[in-house]
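Structure first, commentary second.
Shown here: the complex without one of its protein chains, the others still in place.
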Amino acid sequence: MNAIDKLAELLKELPGVGPRQAKRFVYFLLMKNENYLRELSDLIPEIKKRVSSCQNCFRYFSKDESNGSLCKTCLDKNRSTKSLMIVSRDTDYEAVEKSNSFDGYYFVLGGILPVLEQDPQKFIRLNELRKVIEERKIAGLEEIILALNANPDGDFTADFLKKELSNTGLKITTLGRGLSTGTELEYSDKDTIGNALKNRN
Amino acid sequence: MNAIDKLAELLKELPGVGPRQAKRFVYFLLMKNENYLRELSDLIPEIKKRVSSCQNCFRYFSKDESNGSLCKTCLDKNRSTKSLMIVSRDTDYEAVEKSNSFDGYYFVLGGILPVLEQDPQKFIRLNELRKVIEERKIAGLEEIILALNANPDGDFTADFLKKELSNTGLKITTLGRGLSTGTELEYSDKDTIGNALKNRN
Amino acid sequence: MNAIDKLAELLKELPGVGPRQAKRFVYFLLMKNENYLRELSDLIPEIKKRVSSCQNCFRYFSKDESNGSLCKTCLDKNRSTKSLMIVSRDTDYEAVEKSNSFDGYYFVLGGILPVLEQDPQKFIRLNELRKVIEERKIAGLEEIILALNANPDGDFTADFLKKELSNTGLKITTLGRGLSTGTELEYSDKDTIGNALKNRN
Partner (left out) sequence: MNAIDKLAELLKELPGVGPRQAKRFVYFLLMKNENYLRELSDLIPEIKKRVSSCQNCFRYFSKDESNGSLCKTCLDKNRSTKSLMIVSRDTDYEAVEKSNSFDGYYFVLGGILPVLEQDPQKFIRLNELRKVIEERKIAGLEEIILALNANPDGDFTADFLKKELSNTGLKITTLGRGLSTGTELEYSDKDTIGNALKNRN
């Protein structure tokens, strides 16, 4: 395979990138200055060395941010030790942090459990989660918040975790269902209306 | 104006219909059989006579459905007298009824209060609502549920009604906010995440 | 069926209207003044009487526009007798007239021939077309322009008509294929690029 096609093929693996956009990435790179190309190609193989996975919450963090094995958020003593929010991915963590609505700690599952999957550890960090919960219980953990997507895989994963973690003795909650911002009643499905009514306040 | 353009102009007033679709409606009617046209033109001027506005909840109902001044739902003795759901329009009533999640009674406001509007009675049935609430209180009403759209006008109307109805001594609730079916955390706005967290259960 | 549902069912037949929009049409009509309802219901059964189908081109026209059996366009002596444009529907005629790019006469087929259809007269005014062509030939007709949609049914109908009308001895053309306004080369399909190249000028 020639160099243009080879690079396009590699870039096509990036999430959400099709063959045509990958080709456009290649032509873009061909027109960029050496400086940009050097920065990019220096950083890509380095990224794993310059980024750690937090030993507590398993999210990725830059070593510039924290030198040890724990991320900035896990090191923050001002957060509440009472609640642990379980999210699927780093991008979910980021969305919640940006909302400024949670001051407890996080745990990144690393994925979602597909409906009917038999081997959960292949998809989510179940053993790691159990260990973290035991440690956090000593520190005062009271509630586990399952913050997963409101879709079948998210629901399946939440149901699975509720059962798996029932023996922790902790309160286990899920994010409230109801009308999200901008929703019009007339166009809402039965579940959303039913949940909005059940969760009225 | 010629007959085609005149009919197109009338049909263009229907909600969500533009000039091009109105024209297509006219050509469609020109190709339909006399039977359809007669049924349609007989029913249109009759519709107001064959449909009543319920004296209790103010929604429209066919007289075929109920002969008196009250609609089938308001006549239903099996519903709970404890809660009254306030919706903006008949289509909202229909969406909630279809969800099978509510067994109390309804009140149709007839509109929504635009933000900063000074004369509420022009937009919503405020006086009628007060009267209905007084009557329903005698019958055991305990809670008023404001089931309005999750947008600025809906929120403004809900805030307005909460203040206006505070002297009723009743519990006043609004539909729960949170993740609606299908919502992904990563793409949710701050308010939705904040509400979903607050309303976790 | 009750009156609201009955009217919604009739309105649901209008092109492009679903059950929910039909219901909204009913509530809209219930809130409109008597005047509007009367105008609408008077005009609907009248529309067929106040509108004729032109005996030459078969498009619909208001009798306000022309008293006889021919429409304004067919009566216009300033148009060229050399070319006849064949369109599928009245809305196509309107789009071409609005473009101010054609000064010949029209013929409205009344439909499109579905691919593989055996009985063309059921879908398009084939016999009427033949008769009109014979008459127009005497008046100097030289070219038949098949102005049909650039999709499989349009192409099938054009191919069918080319064969059917080959014995007229007239020049038969179809609309030029190529880049339509706004088209970007990069996103164009093979046929469009091939046609644009063949039809370059």
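Here are a few things to note about the model shown:
Note that the chains take the letters A, B and C in the order they are written out, and that residue 1 is the start of every chain.
Assume a contact is a pair of C-beta atoms (placed from the backbone, for glycine too) under 8 Å apart; a residue touches a chain by one contact, two chains touch by 3 or more.
Just so it is clear, the model here is predicted, and its values are computed rather than measured.
The chain we do not see here touches A, C in the full complex. Only one of C:84, C:109 or C:147 touches the absent chain when the whole complex is considered: C:147. Although one chain is not drawn, the whole complex shows that of A:25, A:123 or A:156 it is A:25 that touches it.
By the touch definition given at the top, chain A reaches the unshown chain through residues 1-7, 10-11, 13-16, 20-21, 23-30, 32, 34, 36-48, 50-51, 60-65, 89-91, 94.
The set of chain C residues touching the chain not shown comprises 87-89, 91-92, 94-96, 98-102, 145, 147-151, 173-201.
The rule is short, and it goes like this: only the chains that are shown with their structure count from here on.
Chain B and chain C have Cα centroids lying 39 Å from one another. One inter-chain figure worth recording: chain A and chain C are separated by 54 Å, centre to centre, where each centre is the mean of the chain's CA atoms. Counting partners per residue, chain B has 89, 91, 94 as the residues that reach two or more other chains.
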